[in-house]
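Some chains have been omitted; the remaining ones sit where they do in the full complex.
We call the chains A and B, going by the order they appear; numbering starts again at 1 in every chain.
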Amino acid sequence: MENAIDTGTTAWILMSASLVLLMTPGLALFYGGMARSKSVLNMMMMSYGALGVVGVIYVLWGWSMSYSSESILGIVGNPLTYFGLADTITDSAGNYIVSDGLPTIVDVGFQVTFAMITVALISGAIADRARFGTWLVFAGLWATFAYFPMAHMVWGGGLLSDEGPFGSIAAPIDFAGGTVVHINAGVAALVLALVIGARKGFGKIGMKPHNLPLVMTGAGLLWFGWFGFNAGSAYAADGVAGLAWVNTTTATAAAMLGWLLVERFRDGHATSLGAASGIVAGLVAITPAAGGVSPVGAIPLGLIAGALSALAVGLKYRFGYDDSLDVVGVHLVSGLWGTVALGFLATETGLFYGGDFSQLAVQILIALVALVFSGVVTLVIALLLKVTMGWRVDEDVEVAGIDQGVHAESAYDFTGGGRLAASGTTRESVPAPSTTTSEEARA
Amino acid sequence: MKLVTAVIKPHQLEEVKEALEAYGISGMTVSEASGYGRQRGHSEIYRGAEYTVDFVPKLRVEVLVEDMDSTSVVDVIVKAASTGRIGDGKVWVVPVEEVARVRTGERGVAAI
């Protein structure tokens, strides 16, 4: 460890951390706008809840489990090594610990935001029907047993890193989190959707987005925040960061066009929800590849991601799993595609650039390991919570709206306060919990 | 002619529509409403202050029918709108003296 801080790199990673933090509120908008007006708050609260839970546990044991020098079988770091960020911030002389020009505490900030958004991503699969308390507990458990280990395996020198068993075939490439974030969250979403079950009326009654300008705003903020995610993952303010930045933009633009083209030809109409979804699909696909492909290579990578995800979102109706906001179709599918596409498009080792099949093989292998690992861990946690706390709210609450039943709020009141909704009287609340179901009889 | 007005639970609209269609009536006008009655409203809490919302969302369905259909239409709606729980709503019938179709200017039963 050299002790000289590179202030430019530090500035960029401080900023990148801030950008990635913003992604979670951005996701809350993206998801919230797709929910119905009677469940938008719950949808947003799952993202904000992830910020709360992960924000606390990360400094306690998250960092240590991800980046402890004491690896447990290459799968996870020892949570005690740096528990509470011990020995992480300053050295014994009181000087900030610096690595490659970056104070380690800045890196902690950057990393916590990745854990937050990954957990939040999953919530899109379980709109309108999950107990909020169970979700918060899930967030803590899943971060601990699925996310931190994956981060350790890929980025903390564990099994899926250069130093792992596949490293001898080719160095696995996951620039900014195709496996750790998107495959991980995508699989978890699928498992949760299956364990929790479909909403009443899924596939029969219309469940259309209630506020598409929110969805588009969310997509815009995600794009903006993703520059921290991808270009920040260069861990320096340099040419690689610049390349990751340009690739992120190019692939995302192409993916938007890819999604819109599929819609135009299949449905007759290019939609705004399609544009927003294409943006996210492109961002997902370029995540593992942001530093490893050329901008020209980013065009087909994005285009295909958009088209693939546009086709994949229909699968849930065919197979009957209620992945409400298409986490599987977008994150799992484009996450897999981006990870595997590197086998073809990696500028040094990809098939199209003169490489042999080894990169492709390694990319498929790490994707598979991530799939299986995340699938098993999520299944165990999800079932455990099902039999203990329970996942579903009452059917009455689901029908009347989870915002009202669980959060005792309604998202909107456009009647001006002098109209119906305010015809009640205000009083300071008393400790006794109020009844909020709407189906009970008066007197 | 008669005007049958029904105040129903929002979720029952589809069934009422289909029942009316099955009966042979394929026109209606629907508007949003808030109902007050035996069915309780709910409470909301904002920064610890509790708000009681006394009204529950309802839909208001209006159907113009010929005199002879009015009783059956009431029956059809009552059946389709019923969930058996408090707040299922009301149906009432009012006499209509004249009906006109705007597009054609037709009057009376032909205009329905």
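Heads up, the rule we're going with is that a residue touches a chain if its C-beta (ideal position, glycine included) is under 8 Å from a C-beta of that chain, and two chains touch if they have at least 3 such contacts.
Quantities reported herein were computed from a predicted structural model and do not represent experimental measurements.
Enquirer: Could you write the composition of the whole complex as a label formula, given that just one representative of each chain kind is shown?
Expert: Here the complete complex works out to A x3, B x3.
The rule is simple: only the chains that are shown with their structure count from here on.
Enquirer: Centroid from C-alpha atoms only, then distance chain A to chain B, rounded to Å. What do you get?
Expert: 44
Enquirer: Under the definition above, what is the set of chain B residues touching chain A in their complex?
Expert: 11, 14, 34, 38-46, 48-56, 85-87
Enquirer: Can you name the residues of chain A that touch chain B in the complex?
Expert: Within the complex, chain A contacts chain B at residues 205, 399-400, 404, 408-410, 420-430, 434-442.
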